[in-house]
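Missing here is one protein chain; the remaining ones are kept as they sit in the complex.
For reference, chains read A, B and C in written order, and residue numbers begin at 1 within each chain.
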Amino acid sequence: MAPASPRVVVKVDLKKKPWQQNQPLHNRWHPEIPSVAEVMAGEFFRVEMVDWTGGAVKDDDSAGDIKSIDLSTVHYLSGPIKVVDEEGVAAKTGDLLAVDICNLGPLPGNEWGFTGSFDRENGGGFLTDHFPCATKAIWYFEGIYAYSPQIPGVRFPGLTHPGIIGTAPSKELLRIWNERERHLEESGLKSLSLCEVVHQRPLANLPTSKGCLLGNIEEGTPEWERISKEAARTIPGRENGGDGEISFCGAIEMSGFLELKCEIIRNGMQEYLTPMGPTPLHVNPIFEIGPVEPRFSEWLVFEGISVDESGKQHYLDATVAYKRAVLNAIDYLSKFGYSKEQVYLLLSCCPCEGRISGIVDAPNAVATLAIPTAIFDQDIRPKTRKVPAGPRIVKKKPDVLKSTYDGKLPITKNPTSFFHLSFYKEKLHLETNN
Amino acid sequence: MAPASPRVVVKVDLKKKPWQQNQPLHNRWHPEIPSVAEVMAGEFFRVEMVDWTGGAVKDDDSAGDIKSIDLSTVHYLSGPIKVVDEEGVAAKTGDLLAVDICNLGPLPGNEWGFTGSFDRENGGGFLTDHFPCATKAIWYFEGIYAYSPQIPGVRFPGLTHPGIIGTAPSKELLRIWNERERHLEESGLKSLSLCEVVHQRPLANLPTSKGCLLGNIEEGTPEWERISKEAARTIPGRENGGDGEISFCGAIEMSGFLELKCEIIRNGMQEYLTPMGPTPLHVNPIFEIGPVEPRFSEWLVFEGISVDESGKQHYLDATVAYKRAVLNAIDYLSKFGYSKEQVYLLLSCCPCEGRISGIVDAPNAVATLAIPTAIFDQDIRPKTRKVPAGPRIVKKKPDVLKSTYDGKLPITKNPTSFFHLSFYKEKLHLETNN
Amino acid sequence: MAPASPRVVVKVDLKKKPWQQNQPLHNRWHPEIPSVAEVMAGEFFRVEMVDWTGGAVKDDDSAGDIKSIDLSTVHYLSGPIKVVDEEGVAAKTGDLLAVDICNLGPLPGNEWGFTGSFDRENGGGFLTDHFPCATKAIWYFEGIYAYSPQIPGVRFPGLTHPGIIGTAPSKELLRIWNERERHLEESGLKSLSLCEVVHQRPLANLPTSKGCLLGNIEEGTPEWERISKEAARTIPGRENGGDGEISFCGAIEMSGFLELKCEIIRNGMQEYLTPMGPTPLHVNPIFEIGPVEPRFSEWLVFEGISVDESGKQHYLDATVAYKRAVLNAIDYLSKFGYSKEQVYLLLSCCPCEGRISGIVDAPNAVATLAIPTAIFDQDIRPKTRKVPAGPRIVKKKPDVLKSTYDGKLPITKNPTSFFHLSFYKEKLHLETNN
Partner (left out) sequence: MAPASPRVVVKVDLKKKPWQQNQPLHNRWHPEIPSVAEVMAGEFFRVEMVDWTGGAVKDDDSAGDIKSIDLSTVHYLSGPIKVVDEEGVAAKTGDLLAVDICNLGPLPGNEWGFTGSFDRENGGGFLTDHFPCATKAIWYFEGIYAYSPQIPGVRFPGLTHPGIIGTAPSKELLRIWNERERHLEESGLKSLSLCEVVHQRPLANLPTSKGCLLGNIEEGTPEWERISKEAARTIPGRENGGDGEISFCGAIEMSGFLELKCEIIRNGMQEYLTPMGPTPLHVNPIFEIGPVEPRFSEWLVFEGISVDESGKQHYLDATVAYKRAVLNAIDYLSKFGYSKEQVYLLLSCCPCEGRISGIVDAPNAVATLAIPTAIFDQDIRPKTRKVPAGPRIVKKKPDVLKSTYDGKLPITKNPTSFFHLSFYKEKLHLETNN
């Protein structure tokens, strides 16, 4: 009757670099990367993970590490983990793997994380045309609550998720990925539907040997050379799972542990998941939402339509609509004493919800961003009284950590908003004298 | 101390056509359409509305009305309603109008609605390349619950919303709308980012005199001629509000009533809503979610990425990702005894949630569709046991009402799915013999 | 394909007295009261009901009607309704009747209700030793929201329920009821465990001909004479169902309609409900909570233990503990600008939750009352800042309607609280001068 503590099948040492771990990590999807651990179906086990930068971003007072990060050396995954049934037969292509996420959290002694936005010319991001500078906010935890010295007045229970989780692709699926992403990369800017904001980023992150880590496959061997040219980058979500971010920028990034249980539903893909694409491999994961999560009853919801900041009408483009919803939220919340960078980072990790609200009435897609009001220590709802209620808003708040932007790409300004902002500041000044 | 029954400020007669109502309706946005009623800020009032087709779709056993509907005679709105403050001064441009939706429901004696999908060559819709036929399902209500004879085994409390609600645009905003939508229409197919599915639909619905109803402005007068050429179609959501659909197809469409209260926040647009576009008019509405809604704790979530059915990789296109999530859900649920048309219509109106899950990791946008499991009378979650549990699934269910598709546009087939479907039917047959 | 509007099986005319209705009402439980309507299992039907006083309490500015109400002429029920299966066989003793409450609401034109507390010597109530006067507050509705001119600053979506609903008892069950309640009444005060607060009320309401209404059984006939002496009063909940109040005083009392569907589970009592008492008739109803209800995420919770106001220790008495929790809540909320009578009536009808928290650790039972913070227009949580925030609290608010108490029974005072209250008022006064 020993307690059912989870068996730790992957352990990491945060004092070591990702490529120095005892159990090797990997940062590519490829079927030939050897498994580093084996678990039984039904077994309860634990996996430790480094943060996605492998420790490159520090708990310090500078955004310089974000600005100068080497993006070829990121996204290190723990595993692969082989799942076998009672008779020792491993899960195979065509089976459905049911993964029960029983728990996840920080590693003891490392209870902190960060949210950042990249420099426009080194990574960029969703709103990089508006926010070209690299920024960083550090988050600490008080039990289930997260707070940041750089974004004061906000505290929330996190909506935790494992970031990237997925199954190894088959060779055939991997080939499909590489072909379609290469085609996008090669057809280039003419395939873009978004406003010009994003074109300085690579359109896709194709296989490359640079920074490639393949677990037990030693760098420089012929096998490594071959696989590193085939293996898919782990950045986007694909048919095999992937990135579980619920928002648009990056969550609170941190190292941590996952506690899991797996079941194998033999031939489950055929039973449950009819492929909807050109090949039988075009299937997508299914999720069930867990029973324990932050409970909020009051939400403020911002809307965007598929008209971009220049006024251009796009056709049912949910990405543009969502971008506008987020910009609207940032602008609104910046009236409550925050810088826009603060709100941008906040919305990247707080338990908000981005929804597609209208996708049929041409030409406007409608997207919304719902923000729980309870995470703020002030009432952020519009009122007939003027906005800044009480003396606290006039106190200068610390801002996020921010680097300079030295690049040459144009960034998006909104002239009208500047007028209002300065007007607003005047008003604040007067109130200070009350 | 008389009871605070709402004052009915707009009444409709469902036996009359939309253009025959005593208080005239309108189906265009234009600042010069005269108001048909006036309310005080703080007053509790009621507005009755026809369904969006103005009674063209019937509670009968044919989808013919959907197939042949004249789409120039739709989207009839009640109002405009003038809102004045205690001193009789009306809300004006720059004010923020806070509209409290206190209640909404069907009109007594007309407790039914419909969900439909249009013929590919007369309206089309989100998945029209997969579902080219006009279809229709009728929904009845048992109190808060909706059920449809055409989609048996499902019953849910509705997530009610008012459809289209908005403020009259200023002349300047109207001009902006018309310019940007005309530009889209004229630049044509080359501006499309979606797969070819939608190009047979008009890219935008520009102002037209055809079917134009302008409230108290009499048809044929010079004023009518002028305004009908300027006035915006009510179909998409825009800066002034618009369509509140939470999903991708059409909700349960019905006539009904709205009970409202309005507050005027003078100059609220400047206070709260910094414009984010090229002009100070580019603002969007903000919502608060109401406190009473269906409560579900268990959801099955389907994911899609921005790779279309042909396997083509799109760049961070949330619309494509969402389309794939919906197709994945349709396919999955069709394994539980439903036709795909049944699931398509069901997902168009049940309390599901479409979310944008990943919008930053190029090249894949990730979208999800979350479906509450409790609306089904069977357990739709994947299990290690085979799918069809019990005898009920082999009973042939009634399907949705469906017209033929006589058009010539190509439609999207998924060859691999047909194989699985027939395989699946064989299996069912065997089980029937148990 | 006619719409599924519910068939109205019981109609009431609010202009008539309860005993003048076309379909007779009844205010007793007895198996021989003839049914006034018949429905099919699975049929969707509607029942109209008078409020529990049958119109004796008015929407006016006096609590006099509450003070002088004749409590022998109350609790008029609509029905009985006979439920038959497809072959016309009625539900019978031993069957389980599943009643689906599909909807309920006010009758059109009568969208108001009241909450009241009785005079200590005419009815009394849960806290009658503290609040001996009859009080009344009128509630109006703005759609789903209730508000009261007598309790300003509060607005909430109601948690609606049907009040009294039940099945007719068998003769044997009725006999059991009458015997056990008569025994209590006769054993009198010596059986009391509560503090003296309640002993002036009848301990039980035994059968009486006074005010007895028996539906189609004409008053004065021999049958009426017999049944009126046997038939149980409808006041408390018993094995057959009964009063669905979720709180301790009386909800917002009103006339209204119910929309229902019934299923008969034959012999279901034996299948599902093993009697737990001395006879096979001692079973109790089971409920499922509906999917649509007000959603609150933030609650303030008050605790009480089984020590009464005099300091006397009771043994695991959850009633005393709950009384103390309610008194604690009343006292706390009275610091935010309300009279205690206002809070008492508010807590009698708002969507709060009374819970039993500890029932095992002798000698203290622990009970709690959880109150959603969102129903108030001010923040009622304790803060390090002093309580009265902002100028609004010093405005004199209207109070509930209140009659005098002319009786002679002692009432409970709490001397210490008066000291604090006057201190508090002084403080308020000072703040007014700010």
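Going forward, contacts are C-beta pairs under 8 Å (C-beta built on N, C-alpha and C of every residue); 3 or more make two chains touch, one makes a residue touch a chain.
None of the values given here were measured: they were computed from a predicted structure.
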**Asked** Which of these touches the unseen chain: C:Asp65, C:Glu181 or C:Glu253?
**Response** C:Glu181
**Residues belonging to chain A that touch the chain removed from view** = 1-6, 44, 59-61, 100-104, 108-112, 138, 140-145, 157, 259, 261, 290-296, 374
**Request:** State which residues belonging to chain C touch the missing partner chain.
**Result:** 96, 98, 125-126, 176, 180-181, 183-184, 191-194, 198, 201-205, 235-239, 242-246, 248-250, 263, 265, 268, 270-280, 282-289, 291, 297-305, 307, 309-319, 322, 324-325, 327-328, 331-332, 334-335, 353-368, 370, 381-384, 386-387, 414, 416-417, 420-421, 423
**Item:** Sites on chain B contacted by the missing partner chain, in the whole complex
**Value:** 295-298, 374
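Operating definition for what follows: only the chains that are shown with their structure count from here on.
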**Item:** Among all chain pairs, the one with the most C-beta contacts
**Value:** A-B
**Request:** Mind checking the centre-to-centre distance between chain B and chain C? Centres are C-alpha means, answer in whole Å.
**Result:** 41
**Request:** Mind checking the centre-to-centre distance between chain A and chain C? Centres are C-alpha means, answer in whole Å.
**Result:** 50
**Request:** Please set out, as single numbers or ranges, the residues of chain A touching at least two other chains.
**Result:** 297-298
